[in-house]
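Dumping the structure here so I can ask a few things about it.
Omission of a single protein chain aside, the complex is shown with its protein chains in their original locations.
Note that the chains are named A, B and C in the order they appear, and that numbering of residues resets to 1 at the start of each chain.
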Amino acid sequence: MRIKYSFLLALFLLLIPFSALIFGQDGAAASGETESADSLALTLPAPVTNLKAINTPNDHGHSFTVTWDISADDGGGLKNVLFYRVMRSDNPDSSFKQRGENKLPRGASTYQDNGSKRKESDDFSADFTDFYYRIDAITIDSNVFSSSGIYGPVQSKGEWYNTGRTPVLVAVIIFLILTMIFVALAKKGADLYIRPLAGIEAVDDAIGRATEMGKPILYILGLGGADQIATIASFTILSRVAKQVAEYQTKLIVPCYDPIVMTVAQDIVKSSFMDAGRVDDYKEESVYFVTQSQFAYVAAVNGTMLRELPATNMYMGKFYAESLILAETGALAGSIQISGTDEIAQIPFFVVACDYTLIGEELYAASAYLGKEPILLGSLKGQDMAKAAIIVLMIIGVVTANIGGETLENFRELFKVIN
Amino acid sequence: MRRNIPLAVTFVVGMLLIVSVFLPPIETIGEDFGVFFSIIAVFAFFLGGGNLIKVHFGKIMKKSNDWEFSLVTVVGFFAMLIIGLFKIGAPGDISTSVTAEGSYFQEMFVYLINPLQSTMYALLAFFVASASYRAFRAKNREATILLVAAFIILLGRTPLGMMLTGWIPESFSIFQVPNLAVWIMNSPNLAGQRAIMIGISLGVVAMSLRLILGIERTYLGGDDKG
Amino acid sequence: MRKSSLMVLATVATLFIVSWIFKGIALEDIYESNYLQGFLLTFSAFLTLSIMSFLYKDNPFYKFSEHLFVGVSAAYAMVVGFWTTIVGNLVPRLSESLSNFFQIPYQEGTYNFFYYLPVIFGLMLLMRLSKKHGWMSRIPLAFIIGTTAGLNFIGYLRSDFTNQIAATFIPLLGAAGEWKGIGDFFSNLSLSAGGQLVMMLSNWVIFLGVFCGLIYFFFSREHTGLFGKASRVGIWILMITFGASFGYTVMGRISLLVGRITFLFKDWLGIIS
Partner (left out) sequence: MLLLTFSDIGLIVTLVIIAAGLGLILKLALKGKEIDRRIIFIFIFFSVASPIIFQIKFSEKATAVVKSIYDKIDNLPEGSKILISFDFDPAMAPEVQPMAIVLGRHALIKGHEVVFMSLWTTGQSLLTEIINEYILPDFPEKQEFIDYVTLGFKAGNEGVLKVIATDFKKMFPVDNNGRPLDSIPIFDGVKSCSDFDLVISIGGGKPGPKEWILFVTDPSNIPMAVGVAAVIAPQMYPYYPAQVLGIMGGVKGAAEYESEFIGNYERFKDMKTPGLLTMGPQTLAHTVIMAFIIIGNIIYFRKRKKEAKS
């Protein structure tokens, strides 16, 4: 019962940030331009009006946001305005220079002028310094243009908090709370069901099989560095595997692609052996570095597979084109193969060539599965709540999509705000 | 202690990066940390290269199986290292790019690394065939769906697809294999990809949070002294 | 070594030496150092064939190429890392004299001293070689993992996943303006590939596919009853995805082999033009 309530609470909480976003958005200036100019007369066009420049909000300074109303001859009137040019100077009377590399296309009515933050740069734009702006409306001949009046002085400054991202902050906090709730629940001993995953259950069997056959287990951490979530997930699986391997006294081979990943893997395997009380059985050469080149690594691992004939190959982490080369060679060597990756393009190859595959998200969940620690299971539960919220949102989205174009656009817009 | 300091570092750094998104003055800290990571990674090269040499030297010393080939690795490694670090044969002075046209380093890449890696990559052409033969079998419902989807797409990419089903009239043209193949790519395939992607995004968010909060800490190894 | 393997070795060596000589002669008009170019091309071909020989079985030629590849490529990555990261990123921020030595512009900046941090972390990582202070190498690891977690957490929350959800908001009756009423729908009913019925069907499949796919990924609920059925449909959708993606990739893989075979027959043997 408790779980059910927390489910509802979680769902509710998750929906809040998204609805909060509706109010956080500002209407993007959309200019509907349909016709093109038909006369090429090089008379001077009308200048832009209502020019304004303000310090860009929610940033670290050195930036202005310039807005104006388009020239009367842009899209209407003489229709001879093709471009705009934003000009700036620190002097109201002279030395105006074009900002940005390109002229703006007609119809544009806003420009964000970002200067460099670095004093050494030519483009340095100092905060708390007066600047003046002017907009030129240009015809097809860039020498024929009319300038607006000068706006200024205006100064830029930095802020401490980006109010535009408040919705993201709310989402972050809610995710945090959600995870905490379920972790706390789990700690208190709530019974958390998790459905079986074939790929995970196969891990135990595979280690047993290797022991019976007296053959090694090959564990591949993938081509990702320690800066990939998939690799980190793979570390936790490796630690479980190593623990069991230590207990069964099976041989473990871990060839590594990345030196940092190698150091972490060495630590993990060593401490797993210690936990199992078999520190003497730990062999340093079981975790080793090969090379940081995709196909050279594959060449070496392929060789290892055919020479050592491992009973089980495990591929967990980030994989690219080599996935199928590895998996097919492993199948040739007659090994049982378990794989898991979050690289979408490679999942099909693993599914086809391996005996068991953890698909995307299942790879991250694997550590919780293997550990069966209540805290981890609690966090899985939190993840599922978020999934339920997404499904609800999806349904709302599809319903609004069918009500009408505008409702859909508004609803879609709400997702764009998170930037 | 030895485990708590790293946990604290992870927490602080992770939180700092999350918070930085909301605070313009430190907004770019993520990029800086990215550069830091690549610098640390270069230090790790010592560990990697050292380990590689250690493993192969060990094999040579022990005269274990295939030790002759380990010699090839060691010689290749040092040759390439020297050529690259001293920019031997580079067309200009020290400021020319190490991969400049004509330098020995680049020649080694073109004539040695390149054929090796593109051939290794090309092995995939053989392996897609053997995997198709071995795995696309109608063992159960799921496997059959997998098989049929793959077969339709394959058929759609050859003239055979049109030859076999070109007679189907326009009002049923979705059943012409090439059209069906396009439809599968655009609809169910898209749906599947999207479901996986949403799942992954959610998983990454949850996993990251577990790491920052220290719930997931296996990557630190045990509480040992080693 | 057995006599037979020696024979094979000798035959292969002779073949490639002959090929080298022929290639050298053939390249006489093109290159000044024609025999060197001939050797390089022949050697590339040898390496190509050695790797391919793995398809038959593991053999000394493959072992040779593999070991050479590992050694050379490991050094390659390190050298490139040294020149681009250490010389390219670190030196110009920390040392003016070293920048002058490497002839790169020194980048003066107020916060450059922060760049000592990765150096310290890097040195800490190397501490693992010491038995006593080995544990210190975990601090830079913790830093890396903290960075990864922080960046990924906020990055995925902000873009990937919201975009993917927003993309699912599709009109099930066809795009705006395409639905012209039920009468029109039935009078133009057909299974034509570009027809309205097929388009509607696609939208339904995408929506239900994502829905069932997500259901499949539920971990904390038993997959039974209606839930189980949806999850089963989810697996089917995933299977179609995998099968289709696999089939679709074959073309690209064959192209890779075309590239290698063209190298062998054109650049090396010169059989085709």
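Everything that follows uses one rule, which is that a residue touches a chain if its C-beta (ideal position, glycine included) is under 8 Å from a C-beta of that chain, and two chains touch if they have at least 3 such contacts.
Computed from a predicted model, the values in this text were never measured in an experiment.
Between the chain not shown and the residues B:Ile53, B:Ile113, B:Leu147 or B:Leu220, the one that touches is B:Leu147.
Contact with the chain not shown here comes from a single listed residue; of B:Gly49, B:Pro115 or B:Pro178, that residue is B:Pro178. One chain of the complex is left out; on subunit B, the residues touching it are 125-126, 128-130, 132-134, 136-139, 147, 150-151, 154-155, 157-160, 162-163, 166, 170, 173, 176, 178-179, 182, 185-186.
Counting the whole complex, the residues of subunit C in touch with the unshown chain are 55-56, 175, 193-194, 199, 250-251, 254-255, 257-258, 261-262, 265, 271-272.
The rule we apply is simple: only the chains that are shown with their structure count from here on.
Here A-B and B-C were compared by C-beta pairs in contact; the pair with more is B-C. Mean C-alpha positions place subunit B and subunit C at a centre distance of 5 Å. Within subunit B, residues 18, 21, 37, 40-41, 44-45, 47-49, 52, 113, 116-117, 120-121, 123-124, 128, 132, 136, 146, 193, 196-199, 202, 204-205, 207-209, 211, 219-221, 226 each touch two or more of the remaining chains.
For subunit C, residues that reach two or more other chains under the stated contact definition are 51, 54, 63, 65-66, 69-74, 76-78, 125, 128, 138, 141, 144-145, 147-149, 152-154, 157-158, 161, 165, 168, 207, 210, 214, 217, 238, 241-243, 245-246, 249.
Of all the residues in subunit A, the ones that touch subunit C in their complex are 118-120, 168, 171-172, 175, 192-195, 197, 226-229, 232, 260, 263-264, 267, 289-293, 295-297, 299-300, 302-303, 306-307, 345, 347-349, 351-352, 359-362, 365, 377, 380-381, 383-384, 387, 390-391, 393-394, 397-398, 400-402, 404-405, 408, 411-412, 415-416, 418-419. Listed in rising order, the residues of subunit A touching subunit B in the complex are 58-61, 158-162, 165-166, 168-169, 172, 175-176, 179, 183, 225, 227, 229, 232-233, 235-236, 239, 256, 258-260, 262-264, 267-268, 270-272, 274-275, 285, 288-296, 298-299, 321, 324-325, 327-328, 331, 342, 344, 347, 349, 351-353, 359-361, 363-365, 367, 371, 375-376, 379-380, 382-383, 386-387, 390.
Across the complex, subunit C meets subunit B through its residues 40-41, 43-45, 47-48, 51-52, 54-55, 63-83, 85-86, 89-90, 101-104, 114-115, 117-119, 121-123, 125-126, 128-129, 131, 134-135, 138-154, 156-158, 160-161, 164-165, 167-168, 190-195, 198, 201-202, 205-210, 212-214, 216-217, 234-251, 253-254, 256-257, 259-260, 263.
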